[in-house]
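All protein chains but one are shown at their positions in the complex.
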Amino acid sequence: MTLTPQVPALVVLVPLLAGVVIGLVRHAGLAWLLASLASVTTFALTLALAARVQAEGVVIYAMGGWAAPTGIELRVDALNALVLALVAGMAAVIVPTSRASVAREVPADRHDQFYALVLLCVAGMLGVTATGDAFNLYVLIEISSLTAYALVALGRSRDRRALTASFQYLIMGSIGASFLLVGLGYLFLATGTLNMADMAVRLADLHGSTTVRTGVAFVIVGLSLKMALFPVHQWMADAYTYAPTSVTALMASTATKVGVYITIRFVYTIFGHELSFVIMPTDAFLLAFACLAIVVGSLQAIRQHDVRRLLAYSSVAQIGYLVLGLALGSALGLSGTLVHLLNHALVKGALFLAVGAVVYRQGGATMHELTGIARRMPLTAAAIAVGGLGLIGVPLTGGFVSKWYLVAGALEAGLWPVAVVVLVGSLLAVAYVLRLLQVVYFGEPGTVAPEPAGEAPASFWAPALLLLLGSVALGVSGQLTGGLIAAAAGALAGGAP
Amino acid sequence: MSLLATGLFNLLNYWVYVSLMMIGLYAVIAKTNLVKKVIGLSLFQTGIFIFYISMGVVSGATTPITWTDAERLRLGLSRVEVAPERAAAALAAVEEDGLDAARAALGPLAPADAARLDELLARPYTNPLPHVLILTAIVVSVSTMAVALAIVMEIKAAYGTIESDEIVTAELETARAARS
Amino acid sequence: MTDRWIVELLLAVVVVTAVGVVRARNLLVASVLLGIYSLVMALIWTAMEAYDVALTEAAVGAGISTLLLIGALIRTGSRIGGSKERDAPRIDKVALAVAVLTGAALAYGTLDMPAIGDPTAPVHVHPKVARHYIDRSMEETHVPNMVTVVLASYRGYDTMFETCVVFTAALGVMVLLRRRRPPAEPAPGEMREQAIFVVMTRMTVPFVLAYGSYVITHGELGPGGGFQGGVILAAGYLIYALVYGLAAAQRALPPRLTDVGAGLGVLIYAGVGVACLLLGGDFLAYDALNQADPAKGQQLGMTLVELGVGLTVACVMVTIFNEVAQP
Partner (left out) sequence: MTHVSPELTLVIPLVGAVIIALLGRWPNAREAVTLACAAALLLAVGSLFPAVLEHGARPAWRGPEVLPGLGLVLEVEPLGLIYAGVAALLWLPNSLYSIGYMRGHHETNQTRFFACFALSIASAMGIAFSGNLFTLFVFYEALSLATFPLVTHHGTEKAQRAGRLYVGFLFGTSMVLMLLAIVWTWTLTGTVDFRAGGILGDVSPGLTAVLFGLFMLGSGKAAVMPFHFWLPSAMVAPTPVSALLHAVAVVKAGVFVVLKVSVYVFGVDTVASGVHHEWLLYLAAATILIASIVAMTKDDLKARLAYSTVGQLSYIVLGAALGNSLGVAGGGLHIAMHAFGKITLFFCAGAIYVAAHKTKVSELTGLGRRMPFTMLAFAVGALSIIGLPPLGGAWSKWYLGLATLEAGHAGLLVVLLISSLLNVAYLLPIPLKAFFLSPPAGDGAHGGADEGIHEAPLPCLIALGLTALGSVALFFWPDLLLRLVTEVAPLGS
């Protein structure tokens, strides 16, 4: 008996079971060890799955042996194989290296529950990404959200505002999920099926139905809430600011990416090009808010004093880029979104880890606490610098490639003002990144905050630099991004993935 | 007006669900009390349940638990006027040869009774799928509520209040104190 | 389906109750009204032939949710009933606009919907979805309750995560609220001094527990299953705790046991799936459990996973109650 055909199921099962088991161990060190093992194993499994998708094309796994649409299927194509590997990869980097910061920020008697929640959250995100069933998607979204609410609230031992942030997140997340549920209900009512591929086929004949149109609208609005697309982004800024450091690093690099993936899946695969862009003005709606997100998010980032908050608002803007690309409705735009998806996950994860190192050493991460840290924490500072340049999208980082695609996509669509917004957005990024780097490198410590005692443990800067290496590889190698274009084209082909 | 009439007749459940969602959404946004927000969220979510269950309804249908032919017949016979021995014969026949044989064994009935019996024997099932989905949704909803209330309790412990505007004021004061 | 006018009457009651819930300034009143709202909902589900949903709604919505809310009010307010909204209700125009816009959009979408009860609606005629469940579930699994079959087999993967959601909720509540110390002894004058409650509890709790177990194990035949039964089991504990005090209840059923039970239930569910996988089937393909008679395998699988669900739900509800109710 071989487990090879079972890999798609195992990708979700391993973190899930590990999460449940960890919830029972009552030992901080053991919990961490199990969580690390599970996340690394999961990453290996996603890589195996990606290799299989590369070799065989779409991998379909019928849960319970019931062929879809009677049962639930997992359906993995190039697009979600990539996102699966991204989510599992970020977890495999962040979970094993999180021990020091978790020990500092979470009460010791809660580490088992903490790691259990983290793994269940990862399992939820992986499940969301792998599934081919619309309702299953909803259930899994709720798992990843519910765990995330609790994880954000755990930041309260450092700052009580974590609680209000978590509550706000819960309310917005639940409203978003409910809108999604309603939208799915409308689509289910019109098609009689919950399977994505089947739904896509049946929707093709139902473009005139107001039910379908309303369903589409509510799915899009619900997902926008979940992705924290402007103007419903405030919850994310607060949650990222006050959550425990490693939670922020993990969520910032995965949660929103999964949201964007789902949106691509719905807009392109399930609704199809005509329903999304010709019949419904999805593109206009998303483009408008994406542009606003880019500009407003960046402007708000410039005004921040707390660096975590600065990065959180920068994420608001980056979601704008991601949505903008997918709303362009073209291969170029989608390629931009995909490259940005990867790059931003790597860069934001690294930046939050580096900022976590500062929090670890300095007790906080305001501009005061970052002043002049480059002298004593050169590696952390280097991570902040490279990460910052990646956020701007300077050439030779992945951010430049995605920016290039987005601008080209906007120009191709004849939307030069959108191209200008993309470029102005990166200009605003220059403003907040340079301000940060000036403080880090040229600031005079001692006057406003004590100089750090020394470099943070390697478990902070090493993973950060590793992730940044990935971002640079993405920015330098045309091969990596060239493969992505093929994936994007595959997703664009419409119909079944 | 005909739209309204048709709607009231055909779509009433849906419109009720829309009103419940509106009431809930209003409460979530407008209320400052955090517990009240959670309650609003609960209303908002249960509204959706009505929508799903209503779409599973089939006119004249029964609950989606498979009835054997004998069970159907037994129920049917209890609702019509029929001589006990003919009923027994029919019940015996259904075990052997199925409903058609039983119907034959029953012999002629009064027209109203025959129609009623036929209707009961052919009763369709309600769609089970929406029920399953809503079972899940109910569980999700109560789980969310549990976590939400846990957070509210912690907020009370940390801030001494569960009114969102008072929390904002408290934060502003903390910030001011930190600055001075 | 029951007569239309009954459903319509109940729907009207539900809307009025909802308005009452939102308008009530006393939060305890609002919570109790919400419980009533759920009960009326459960009646509506019954009227729509959705008995499983009705049972769940009654147990979860009217029972657990109300208890949770009241528990939260005790913990956050000074006394029962003392927790009130501060301001007089006023209309929030923004909220109203958002709600009305959302409602209008939702209502617009209903205009193209088939009439309620129309048997030709797409939802009812899909050959591989609804028709498959109705026409072939008995043949494929020999389990009469289609809701259970869909829940535990056709969409068993969903239900595993649903169990996980419950487990997650317990984790979330524990991680936020748990104090690692024994609960204080109850103050005198509690209910256990009152003989009538004690006697009634002694009499009812065993029945409640028995009924809960029955509901869990007989979900294949009639309405019910792990979720409903698990909640009923937990209700037994709740009654006991309310009368004898939390400390006594926790002595009878140590929290450590329910902690383990909560996780164990999920592991049982997933374990059944893994067993199928090891026996050569796909994950959760219960056919593999009995190669000779797949339908028997299905029955066995469903019984086991429902047990897992029941265990998790019961333990989680007890855990959440313990955390919320601790002083």
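Order as written gives the chain letters A, B and C; numbering starts at 1 within each chain.
Here is the rule we use: a contact is a pair of C-beta atoms (placed from the backbone, for glycine too) under 8 Å apart; a residue touches a chain by one contact, two chains touch by 3 or more.
Predicted model, so just to flag it, every value in this text is computed and none were measured.
Considering the complete complex, the chain that is not shown touches A.
Across the entire complex, the residue among A:T129, A:N343, A:S426 or A:S471 in touch with the chain not shown is A:S426. Set against the missing chain, the residues A:G29, A:P231 or A:P395 yield one that touches it, A:P395. Contacts to the hidden chain, counted on chain A, fall at residues 394-396, 400-401, 404, 407-408, 411-412, 416, 419-420, 423-424, 426-427, 430-431, 434, 438, 441-442, 444, 475-478, 481-482.
The working rule: only the chains that are shown with their structure count from here on.
The touch graph of these protein chains is complete, with an edge between every pair of chains.
Note on interfaces B-C and A-B: more C-beta pairs are in contact across B-C. Chain A and chain C have CA centres that are 31 Å apart. Taking each chain's centre as the average of its CA atoms, chain B and chain C sit 13 Å apart.
Here the spacing of chain A and chain B, counted between their Cα centres, is 35 Å.
The multi-chain contact residues of chain C, meaning those touching 2 or more other chains, are 106, 110-111, 113, 121, 123-124, 129-130, 133, 155, 158, 162, 165, 168-169, 172, 176.
Of all residues in chain A, those touching 2 or more other chains are 135, 139, 142, 146, 149-150, 153, 182, 188-189, 194, listed in ascending order. Within the complex formed with chain C, the chain B residues making contact are 3, 7, 9-33, 35-36, 38-40, 42-43, 46, 49-50, 53-67, 124-132, 134-136, 138-140, 142-147, 149-154, 156, 162-163.
Interface residues of chain B facing chain A in the complex, by the touch rule stated above, are 21, 25, 28, 34, 37, 41, 44-45, 48, 51-52, 55, 129, 133, 136-137, 140, 143-144, 147-148, 150-152, 154-155, 158-159, 164, 167, 171.
Contact residues on chain A toward chain B in their complex (touch as defined above): 135, 139, 142, 146, 149-150, 153, 156, 160-161, 163-164, 166-167, 170-171, 174-175, 178, 181-182, 185, 188-189, 194.
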